[in-house]
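Just one protein chain is left out here, and the rest sit where they should.
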Amino acid sequence: MTASDSEENKQIRFDLTTSPHLHSKWSTQKVMWLVVASLAPSIFTSLLFFGLYQLLIIAVAILFAAGTEYALQVMRNKQPTILDGSAMLTGLLLALTLPPNFSLSATAIGSVVAVGLGKQIFGGLGFNIFNPALVGRAFLQAAFPVQITTWSKPHLAVDTISSATPLAAFKFDHVSTEIGPLFFGNIGGSLGETSALAILAGGFFLIAIRIVNWQIPVSMILGMIIFGGVFHLINPAVNPSPLFHIFAGGFLFGAMFMATDWVTSPITSSGMWIFGLGISLILVVIRLYGGLPEGVMYSILFMNAFVPLINRLTQPAIFGIKQGGQNEKSY
Amino acid sequence: MTIKTFRGGIHPPEYKELTQNSVFEKVPAPGQIFLPLTQHLGRQAIPVVKKGSVVTAGMLVAQADGFISAPIHSPVCGTVANLGKQITSSGFPKDTITIITNGQTEAAFMSPMDPETITPDDIRKRVADAGIVGQGGAAFPTSVKLTPPPEKLIEFVILNGCECEPYLTRDYRFMLERPDAVIGGLKLILKVLGVQKGIMGIENNKPAAIEKMKNYLRDEKDLSVVVVKTKYPQGAEKMLIKAITGREVPPGKLPMDVGAVMQNVGTAVAIYDAITKGEPLITAALTVSGKGIKNPKNLIVPVGTPIKDVIDHCGGLTDNAAKIIVGGPMMGAAQYDLSSPVMKATSGILVLTKDEVETKQETTCVRCGKCVEVCPLNLLPTRLARLTQLQRYEDAEMIGITVCMECGTCAYTCPSNIPLVQWIRLGKQKVFRLQKERSASEN
Amino acid sequence: MLKEQLVEEGIVSEIKNSVATVMLANKESCNECSAKLFCNPKGEDIRGLSAADPIGVNVGDRVIVSLGGEHLLTAALLLYGVPLVILIAGILTGYYLFEKNTELHSTFLGASLTGLYYLVIHSCSRKENRGKKFLPKIVSVEHVNPSTKQ
Amino acid sequence: MKKVIRMILTLSIIGIFSGGVLSKINDWAVPYIEANKKAATEKAISLVQPEGKNYERIKEAPFEAYKVFDEQNNLIGYSLVYEGNGFQGKIRLMAGVSVDLNKITALEILEQVETPGLGTKVTKEPFTSQFNNLITTPQIDWVKGVKPDKPNEIQAITGATISSKAVVAIINSGIDQLRNFHDSGVK
Amino acid sequence: MVLTFIVAIVTMGGLGFIFASALAVADKKLKVVEDLRIAEVNEILPNANCGACGNAGCYDFAVKVVQGKVDPSKCTVGGQDVIDEVSRILGVEAGSSTKMVARVLCRGGNAEAAQKENAAYYGPQSCSVQALVGGGDKLCFDGCLGGGECVDACQFNAMYMNDNGLPVVIEELCTGCGLCAKACPRNIIEIHPVDRTLFVFCKNHDDPKTSKKVCKAACIACGICARKSDGGVVMLDNLAVINYSKLDISKIPLDKCSTKAIDFVHADVQITEEKIPAEVS
Amino acid sequence: MELFLIFISAALVNNFVLAYFLGICPFIGVSNKISSAFSMGLATTFVMTITAIVSWLLFNLILVPYNLEFLQIPSFILVIASLVQFVEMFIKKVSQPLYRALGIFLPLITTNCAILGLALFASMREYTFIESIIFGVGAGVGFILALVLMAGIREELELADVPKAFQGAPITLIVAGILALAFMGFAGMI
Partner (left out) sequence: MKKQVTLSKEFLKGLWDINPIFKQVLGMCPTLAVTVSAINGIAMGLATTFVLVCASLLISTIRKLIPTQVRIASFIVIIATFVTIVDLVMKAKFPELSKALGPFIPLIVVNCLILGRQEAFASKSKPLRALLDALGNGAGFLLALFVLGGIREIIGSRTLLGFQVMPNGFEPWLIMILPAGAFLTLGLLLGFANLYTGRRDRFEKEALQAQYRSVGKEAVFQNDPSEKS
């Protein structure tokens, strides 16, 4: 065993790793910050429509999310990884699903729950089953159902739409809202969800740079057109058109930013289709027959629970093994 | 014409421009060479020389041990200095014959034969005697591949000219510089196997080579060129067969099970040379490239030349060189000992720079599914790696860890920078050990 | 994803026509379970189980038995799924058929239809080999009984 | 065989003992339970018909309802027990109704499984007291977020609109039933 | 009232009767014979299911003990208490077990073993993985990699990594279960009877010249120990190997071994009785 | 429609496991294999349906007429137990292989408070005969759903880095909590 003694080799320490020696340009950290960037339009519209106070909500949510992540990782003697941005993203997304002028202390609780119960208790990034931000929001909705359904009027409302959200208005008062305001966002609703324009801008950006798997938003929208359409055709007087379903409430926001969460969505593309269609189906049922006006959050969480089953169902057959034929191993 | 390909895969930057126009350059033998006894898959060769033996170029120094093995010939004239151990590009010490060269250039090759009149059995014997091993990377003894069991019906021979690994341009140069040898080799292979149909698979990023080969094959009705998509790992046996024929080689099965035999372009050249010149496999054609090397080149080097000498021949390392790889960047092995020699199947020596190999922080798997999407064999790399980490080898076995060909596609694409291949390789090893134990306990 | 099976460890006590009787020890978790009244009304500590033996084990070997595996679902559907449907269908039919003592009668109808179904199953599964695939399978030998090794 | 007999005997004896003991304890408990039930109904009736002193179940009605009398045994109204679906499950309530069925005297929720702290507000003040002396013709209606300005309107509880609506709907259909029953002539 | 009473009694008694009959039938049909002692023995065993006894877990052991196929003393984990108790149940003579312990047969820690000069390993810090990638940072291809996989494998907390990067077995806690030995990719850990004290603490098969370069604690295959030992030590492929059946310790010239590759175990890191703080032992 | 509502209510809105906390033991102890979970769930549904039928008959044809409501608990228990025992023996007679494939599931987890709870709920709510059968089936389907979802999640969690103290029952309960949150979306549907 003769280690080479040549002069120049001594200065260089060669890295020993296995192949491959090239890597793509992505890193989790980069991805997370790009998602944050793509949320900028939504943040901007939320401030525009609901006032600067919302910045406080966002700040509190991010701060507590990151703080919880840090504290729990330190407690588990793990290398803190808050800089990978995923906790902050969770906080930001949580904030954007809250109603305007929501209480800051409740926001903080939601953030702590989102990261603590939604993510870290499963082992941290990548191990959670449910979308953490939505776990936080669902917790808040169950803990403070009245506050979280109290909606402030947007500053820039064109007419005197009451503070109720389009969906609540539809559900309880059978008032439909025009697509125009729905699209631009000067309506009642959660911070990030009101402006479809801003969401689509961010969403298309993410799809374009291949962070978001296009299958999920597309299948959700398609599903909504199918299922919403069927109900609409059955009884147009009671059931709104699919277009209304798509632009009202958190549908687009959920489709672009929340159902697409890598961790909690299926890993195969056929799985993503099932996932998206499932969300739409459940959403339509909840919106039309449930007691609650909105169900994006619940349908995403519900389908999150199905993801392990979907993954198993859609597991690709190993190359060379015909679909269905089991790799029968005898030993 | 639609460009054929397979599902999955990636397209890393090619970096072929560094060497694709550099003509093969012959490198003289250095003062000392190392001939490891395992330059091929299979049983280690048995030395037939002793310390102090004098050898000439082309002389047999170690003979094959059984069917799946290959003899080794001295590429130089000189004296056997030692029979000991030497670290090889695998990173582990292997039994090695060390030869001090004496600068003489005479050669003792076998007698040339006429490719037109030669019989299949003679070809087979010559290929075995010449110690030819697959030049595509796996270094499988070629004579074995050319001796399929009689019950297997071989329908075509595919010549693999994909060279899908970034940086490497050896096969490309072969096709440009020695088209006659490539075609000649292919015809010899067809002859051995008694097959009519010969196909060359070439990626569409090598238009010059495609052009050239098509020109040469214009009059051949049974030989053709199939252009395949530039995509890694297009050159992998299973993938290329799938792309060209649409057939899938099942796990644990060989190409011959679906009627194909595949050889690398370089292998064809080696066969041609062994027949027409009587030259055993004693040189390695390789690409020396990468940003960490001063003058990237394509070289023809005597087997056994230490990597260091090859690098020196190319002007040495740049200041920011950080990693030396033998083979391609996707499947090659990192080196730490530059005295390790060039071997029969070495296809490239790459030197990557600091900024290229900078290890990004590894995070946990975010289940993005990208690895699943790109795995050409439809495996679930993330799960294989995780199960190995958790030491659940049986489960890993159930979902096909042993099928993985370690192409590295998954690890390339993983945004979390998980060393997936490293884990999978470990898992495979453990599973193989388990399987061995199992069969032992059954008997 | 993972090939699924419910596995139990046990010791082979008898082998006949490559069907082995395997003794399973009650797991600790069984101790406290109130379902014991139904699952193990006699409170035995050991249960016997027949398992197909594709690998050739010996008496005394400690083996892993996989319950079901691929055919588990089929078996469950055959045994519980279909009869459930028949039972309910029978009862619903009976409910509209009978005038007096409806409940009792329709229950009888449902139950007898189900019984009929089971009879069909019975005659089907008497053929030796058809049933064998449903048997739990011995998948591996954990420990070879040293006394039978020679 | 001896074992079998012993098994059967043991279990039968334990069963017999169990049956016997329980029967005796039941004999003791039944009067109390009956009394409790009666007291509960009485209490509810006295709550929804404060003036009532006496009551009598309307046996002919296909639902639970009572005639309520004052000290002089004059009929002063009815107590109607009716149920329907709320937000989570059944809501069962008792409403006191005037003799002409045009006014509610008071409302008492008997059973519900609404969300504690939210839907359960319908069982409490100030929601229930809105029903005191509420006009029932035309049908009771509800408003949201604003003070009711009609005599047949109540204000729904914020965050529990569904439960509030459910209560209104149950009373409305109950009174309809009572009215039909009334109109069909049986007194 | 009386009627209710009677009906109640009849109902419950009848139900009891039916159920008991069902059980009786089932008892006949689904009969299992069992040796009650198996359960009894199983209860006594430590239930660590470690396999130290050579059986597949404690229950297996219980079955075999009751069947008389193995000796109760084979359970070394439970200690003498358990053996005595099991023997009492079975009415056999209590044997005594020799305690087995794990021995780490490599002393090439960070201080002794030479490092590869040009290499820096990146990746998971686990022995098995390092062993795959060029054999880790050390030059020796047979020595301890220092990743501590064995320590992680030990369920009994009987191991730790010392500051020199070598695993240490705490003899008192070690049950001899062999999990660590199984985990080690380099096969450095072996299980030996506790009273066996002389070992060759090296597994390197390199030729003398190389092994000298590779590690200060390596067996350099000089063969001195073998020559004097009358077969107690033999040289196998450049490594001294002790043949315990022929070993006569007094014949081994321990002080002649220049690297101390052959040595007593307690001269090393193992803890002897006196050194243990009182509360622990 | 009423029947359909009973079904949906029992299966989704008022899921036995997630809203009524019945059958938590098998839910926590459920095997992490999906097809076993499904098979167990199916067996449970079968027993639940039979239970619904028999307990209705017992209650309405014997206990009520003879004023024996107080014997509800012990008699339900005994009847269900003997029934399960009979079914087991019957199935064994019918098809040895099938029985052996999963006969042990029948009693293994089929009997827990969910079964008795079902019988009690059905009699408490004074369901009609058909209603209680549908109720039984619905509860069983809900049980399958909860069990299978949990099994899938468990399988996934085996790969996760759950803190040691939270492995097993705690994380299962927390997942159940989040599932219960998700099921709240169906609230108000009945």
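Letters A, B, C, D, E and F mark the chains as written, and numbering starts fresh at 1 in each.
Going forward, a contact is a pair of C-beta atoms (placed from the backbone, for glycine too) under 8 Å apart; a residue touches a chain by one contact, two chains touch by 3 or more.
These numbers come from a predicted model, not from an experiment.
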Residue, one of F:Val47, F:Leu83, F:Leu157 or F:Ile178, that touches the chain absent here: F:Ile178
Hidden-chain contact residue, picked from the options E:Gln80, E:Thr98 or E:Asn162: E:Asn162
Among E:Ala20, E:Ala62, E:Ala102 or E:Ile220, the residue in touch with the chain that has been omitted: E:Ala20
Touch residues of chain F, complete complex, unshown partner: 18-25, 28, 70-74, 77-78, 81, 111-113, 115-117, 120-121, 124, 163-166, 169-174, 176-178, 180-181, 184
Sites on chain A contacted by the missing partner chain, in the whole complex: 103, 106, 109, 117, 121, 139, 142-145, 147
Chain D residues touching the omitted chain (full complex): 3, 6-7, 10-11, 14-15, 17-18, 21-22, 25-26, 28-29, 32-33, 36, 40, 115-118
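Criterion: only the chains that are shown with their structure count from here on.
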Smallest number of contact steps required from chain B to reach chain F: 1
Required minimum of steps from chain A to chain D, each step between chains that touch: 1
Comparison of A-B and B-E by number of C-beta pairs in contact, larger one: A-B
Far-end chain from chain D, centres as C-alpha averages: B
Centroid-based (C-alpha) most distant chain relative to chain C: B
Chain centre separation (chain E, chain F; CA means) in Å: 45
Chain C, residues touching no fewer than two other chains: 1-2, 41, 47, 55, 140
Numbers and ranges of chain B residues touching at least 2 other chains: 85, 91, 93, 333-334, 336-338, 359, 364, 380, 383, 398, 419, 422, 425, 438, 442
Sites on chain A touched by chain B in the complex: 1-4, 6, 8-9, 12, 14-24, 26-31, 81, 84, 86, 123-127, 213, 262-264, 266-269, 315-321, 327, 329, 331
Contact set on chain D toward chain F in their complex: 15, 18-19, 22-23, 25-26, 29, 85, 87-89, 115, 162
Footprint of chain A on chain E - complex, ascending: 116-123, 132-134, 139, 206, 210, 213-214
